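Of the protein chains in this complex, all but one are displayed in their positions.
Up next is chain A:
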Amino acid sequence: MARVQLVDLRKTFGAVQAVSRANVVFEEGSFTTLLGPSGCGKTTILRMVSGLETPTSGDILIGDKRINDVPIHKRNLGLVFQNYALFPHRTIGENIAFGLKYRDVPKEDVARKIKESLDIVRLPGVEDRYPSQLSGGQQQRIALARAIVIEPDVLLLDEPLSALDANLREDMRVELKAIQDRIGVTSIFVTHDQSEALAMSDKIIVMSAGQVEQIGTPEEVYNRPASAFVARFLGASNLLDAQVVGRDKNHVVLETPEFGKTAVPLSHAATLGQAERAKLMIRAEKLTLGPKGNSGAEAVVETVDYQGQLARYFLRVGDTQMQAMNMIDEKPFLAGETVSLSLNPNACSALPEDKQE
């Protein structure tokens, strides 16, 4: 077990900047998620830590040791692949024992370790079967067992759940997190699935186009996104063009055509700086619909996505499209209805405008 540190880590493929100057610390024993859309560089970082990819510049440290030049097979890492990557010509027992062969584990301990790791992933007694005789979820557990049986310094998980079907995925993510808690191994998890990231992580690193956008706890990343990209990528949010019209000790006052003046707490505007223009961000679930005539902006319901206990509304306020997610009180508002839309300023964030704009 060890902490992992990336120092100015950079990777280019030809002219493409896959990862630009990543500076990240993965704390010892923590579960950290690299989250982002495909092509954002998250898998490249994982592959560089594992040694399957060579950094263009910068350092990777495990513990206090720089491992850039350590060959893959000497890094002592456990890597779990999206497609399991079990050896089809080997039994489950042989698959799990594969890494033990290179570690001078006494013969009598090998069988015990195989058994222990199968107990951890809750699949006892499958030693003599072949990978093809197991289901996808079971194969992924074996892949996990194979990675943890070598007691790696770091466990690397490359979208390990995305090949599983939806129900299984949710069960497995609870289980995976429980296993990680139990053995306490420093884990780096790569995913593009925000709900996995939010549910499992101690810390989330949100990435976009090779850049680290934000590092924080799930709650921080969700409630206080650092950029418009993060706000858009996690959850359903509304981002409105706004003018900064005032600042005081505790608030930044934003003015939008839709909602007029909104005083956003300074703690929700940490990345804004002294900009004149901003984005007012409000989560769909923090936007409340009320009957016409209540206080708030007047909006027209365009589409209702009924989901049982709650409904997702697609609305138009003036020329702006917005969405809201509300619990249903008796019955939902209907398409075509005019409603009043109110927001709680304390649930809003003031974000800098996108860099490219």
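Worth pointing out:
One rule holds in what follows: contacts are C-beta pairs under 8 Å (C-beta built on N, C-alpha and C of every residue); 3 or more make two chains touch, one makes a residue touch a chain; residues count from 1.
By our rule, contacts and distances are computed from a predicted model.
Per its UniProt entry, the chain excluded from the display bears the name "Spermidine/putrescine transport system permease protein PotB", taken from "Spore germination protein YfkT", "Chemotaxis protein CheW", "Spermidine/putrescine transport system permease protein PotB" or "Na+/H+ antiporter subunit B".
The residue touching the chain not shown here, chosen from A:78, A:93 or A:137, is A:78.
Among A:146, A:224 or A:251, the one in contact with the hidden chain is A:146. Against the chain not displayed here, chain A makes contact via residues 50-52, 71-79, 81, 83, 85-89, 98-99, 101-103, 146-147, 150, 156.
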